[in-house]
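What follows is a set of notes on a single structure, which appears directly below.
Right after this comes subunit A.
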Amino acid sequence: MASTHILSAYDDELKYLSRRISEMGGLAEQMCSDAVRALVNSDAALAQKVISDDVILDHAEREIGDKAIVTIARRQPVAADLREIVGSLRIASDLERVGDLGKNTAKRVIAVQGTGVPRKLARGLEHLSDLALVQLKDVLDVYATRSAEKAEAIRIRDEEIDAMYTSLFRELLTYMMEDPRNITTCTHLLFCAKNIERIGDHATNIAETIYYMTTGAQPEGDRPKDDSSNTLGAITE
Partner candidate 1 sequence: MTDVVSPAAGIPKAKSVRRDIGIKRRYAAERRFRAYGIAALSFGIIFLMLLLWSVVSKGYTAFQQTMITMPVEFSQQIIDPQNERATNPQKLMTANYPVVARNALAKLLNVSVDDRVAARAIGQMLSDGVRVQLRDLVVANPAIIGTTQTVTLLASGDIDSAFKGQVDLTVSQENRKINDQQLGWMKQLSDSGALAKHFNGGIFVNGASSRPEAAGVGVALIGSFYMMLIVLALSLPIGVAASIYLEEFAPKNRFTDLIEVNINNLAAVPSIVYGLLGLAVFVNFMGLPRSASFVGGLVLTLMTLPTIIIATRAALKAVPPSIRAAALGLGASKMQTIFHHVLPLAMPGILTGTIIGLAHALGETAPLLLIGMVAFVANYPTTPLDPSTALPVQIYMWANEAERAFVERTSGAIIILLLFLILMNVGAILLRRRFERRW
Partner candidate 2 sequence: MNMMSESAVEKALDQKMSDASHKMIGKDVSVYYGEKRALFDVNLNVRENTVTALIGPSGCGKSTFLRCLNRMNDTIENCRVTGKITLDTDDIYDQNIDVVELRARVGMVFQKPNPFPKTIYENISYGPRIHGLSKSKADMDQIVEASLQRAGLWTEVKDRLHESGTGLSGGQQQRLCIARAIAVSPEVILMDEPCSALDPIATAKVEELIHELRANYTIVIVTHSMQQAARVSQRTAMFHLGQLVEENDTDKMFTNPDDQRTQDYIMGRFG
């Protein structure tokens, strides 16, 4: 966005959208990291805060949606401006989903409170969430700079998270087979892991959207996947 519009109000509206997106991103990131922390530390209060923060995120998403619609109605954006606004809409909905996933994770904190989370699994989860949060943080930075190359690089990195998730999945299965009493906790943790893995996917989505916003082209090729958890059941049987 090197050049400015003759109509300064148009620029203001676009800037407003991107500022709100950045704010949403920051909040979503915070929520996710808080949720994982609450899960690991069995911190119900923190979990409650994450749950209530989601309302703000939902509200922000709707506001961005309204603003984008009004901007489209009033400015009839074309080319880069149009991609910018449509991209904002998509990113906002991705971020809102990220918030939902964080909230869902936080809700499970109460369910697993009784048993607590085994140390080993907690570390695995933390590691997975670190990877996903780095992904999310990087993609938000890329959003600020609108760099197509960096967006492409982030998109490829999703593989790591998938691999990490697959190994965590395997671990949880092992726990459940060891002792059926673990099943409740492990199922919740499995969902949490899945949530975190999904956050990584949304970050990748955002990277693709940024790539599209910047270049006007869809990223080439399938995104690299290393999530083989869907075949794990077959192997163990």
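Candidates were picked such that all candidates are chains of the complex that A comes from, given by their letters.
The rule is short, and it goes like this: contacts are C-beta pairs under 8 Å (C-beta built on N, C-alpha and C of every residue); 3 or more make two chains touch, one makes a residue touch a chain; residues count from 1.
Computed from a predicted structure; not experimentally measured.
Engineer: Of 1 or 2, which one touches subunit A within the complex?
Structural biologist: Among 1 or 2, contact with subunit A goes to 2.
Engineer: Please output the residues of subunit A touching candidate 2 within their complex, sorted ascending.
Structural biologist: Subunit A reaches candidate 2 through residues 5-10, 20, 23, 27, 56, 60, 63, 69-70, 73-76.
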